[in-house]
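Let me begin by handing over the structure; questions about it come next.
For this view, one protein chain was removed and the others were kept in their places.
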Amino acid sequence: MFSVTVRDHMMIAHSFRGEVFGPAQRLHGATYVVDATFRRPDLDADGIVVDIGRAAEELRAVLADLTYRNLDDEAAFAGINTTTEALARVVADRLADKLQAGALGDGARGLDALIVTLHESHVAWASYERPL
Amino acid sequence: MFSVTVRDHMMIAHSFRGEVFGPAQRLHGATYVVDATFRRPDLDADGIVVDIGRAAEELRAVLADLTYRNLDDEAAFAGINTTTEALARVVADRLADKLQAGALGDGARGLDALIVTLHESHVAWASYERPL
Amino acid sequence: MFSVTVRDHMMIAHSFRGEVFGPAQRLHGATYVVDATFRRPDLDADGIVVDIGRAAEELRAVLADLTYRNLDDEAAFAGINTTTEALARVVADRLADKLQAGALGDGARGLDALIVTLHESHVAWASYERPL
Amino acid sequence: MFSVTVRDHMMIAHSFRGEVFGPAQRLHGATYVVDATFRRPDLDADGIVVDIGRAAEELRAVLADLTYRNLDDEAAFAGINTTTEALARVVADRLADKLQAGALGDGARGLDALIVTLHESHVAWASYERPL
Amino acid sequence: MFSVTVRDHMMIAHSFRGEVFGPAQRLHGATYVVDATFRRPDLDADGIVVDIGRAAEELRAVLADLTYRNLDDEAAFAGINTTTEALARVVADRLADKLQAGALGDGARGLDALIVTLHESHVAWASYERPL
Partner (left out) sequence: MFSVTVRDHMMIAHSFRGEVFGPAQRLHGATYVVDATFRRPDLDADGIVVDIGRAAEELRAVLADLTYRNLDDEAAFAGINTTTEALARVVADRLADKLQAGALGDGARGLDALIVTLHESHVAWASYERPL
């Protein structure tokens, strides 16, 4: 099994609803350092899992729609807590949509899984893994 | 599949028995930077795998019973080598006991696996993964 | 010359005023991983620059007044851009006030400089250095 | 499930064939920071997955045959693109050959998988996982 | 004293002349993770050392002229060893030229020093510091 991972980041504001969140119920923010891992059983004809340059561009495009925003004001997140783990899924699902629309070319159709990890600090991070 | 990881550390002394360990048979020590990963297939009603703050507290509590000690003098480790991989299991099992006793609340009962990684230096680390 | 550094973090929301900031003029946020470095020419009688445990507690106390907040709503920052470099100074000055009030004990009076670095992502950080 | 990982690095020159690689079709180079992970369900009689010192030596020996070379000139890679993911497999397969030849001792025969990760920069890395 | 640092990377091939270099006399390569630090005694009217976004763009432009190349073939480096420390100076000097040509705006004229660090692996790096 092969995988390739690319890293980028986004910087957002948000707040959480629920007593479990304590002071994080207040409006605050986070830098998420985001790792997107693409996995497939075999390499393509060029000897790659996916082109690292194009993978990085697609990740950047997904993050561009989220960064420098207050997620509390985004219609897409109405009524849900934009926790680190929930956002990992959002990023993964949006990347998967792009892949399925051909963003990484035909070769990328051999991918079978996508894992997205969001690092919220040097001491905490969350991941979401999904099939493709 | 979702996961959340929290990081902390402990600083211990110990020695190993067995020729394979070479100079590590002498009393020496280690800082273990410890990552505890909690995994579950779905998020709970708050949109989380487990509360990061409480997970960090529980990890800290487990490490508090180990840190600043000579493990050679601890009854719990009599007759066993406290290698990085063996200690990864000790930390994981103790965390699992706390989870099963309800330390992270009812929501945490949806967890299905726990992975603990101990980094002994910038060039070596070990992990133990177990079901919950 | 000796120094000791401790690391912690804070998670805040804010926005910037000025065209130079582009999309960062919108309300967004950041995790700042914060390093506080204490410097002195000689060690004290215990053989330390400053007690690492107490230094970490004081840094935590300074960050506790900033984290999980929207800095745009804080009176202390009215009319100023809370850029990474400006916040590095805020943290350094508040830590210096604590030191001068004796927070780290008499031994800490031998310190001659303080450097605070705020990492806003894996690809950008800022520092402020001041005498004590 | 237990695992142990050791880290080392190599510095090579190479070029790629295929339009997908863009400017990387030119002769260029890379530092690969290489992580080799050894996995097994149970610890051996000494309480280890594999001896970390010997594992590091074997990894170093594998990398010694690759580092400080132009891979375009190596017969072993004639006609293939030495991408990060392809090299992860090369390193894993060569390590596996050593294990099967007894390089890490009889204890290492309990290993069931090997994962090799090559970090090509702070923002991109690739892995290959294989059974043993 | 304030500073801001931005990070990027380049991937090059080269060889060294001189017995001291041992196997590095052969054609090989490196990924250099590059940190550029901009320093000044006071913040500008916007509360910044330099715009992080523009600083990152200028660093990227400097590295674009070096990356994905065999430095042995570059006229600019004829007769000199492109060691990590020598390249740190090249990057710093080229960035300084851009600053002096106004690339970061008038505000950047308040800068008094530039430090460039090239990380060649997880265990070795080199820096060059110069006035502005």
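Order of writing sets the chain letters: A, B, C, D and E. Residues in each chain are counted from 1.
FYI, a residue touches a chain if its C-beta (ideal position, glycine included) is under 8 Å from a C-beta of that chain, and two chains touch if they have at least 3 such contacts.
These figures come from a predicted structure and were not determined experimentally.
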item	value
Contact footprint on chain B, counting only the chain that is left out	7, 9, 11-14, 23-24, 26-33, 67-70, 120-123
On chain E, residues whose C-beta touches the chain left out of the figure	16, 18, 20-22, 80-86, 88-89, 120, 122-130
For chain C, residues in touch with the removed chain	1-8, 43, 46-49, 51-54, 56, 105, 107
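The definition used in the following text is that only the chains that are shown with their structure count from here on.
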item	value
Distance from the mean Cα position of chain D to that of chain A, given in whole angstrom	27
Centre-of-Cα separation between chain D and chain C, whole angstrom	40
Centre-of-Cα separation between chain E and chain A, whole angstrom	30
Chain D residues counted as touching two or more neighbouring chains	7, 120, 122-123
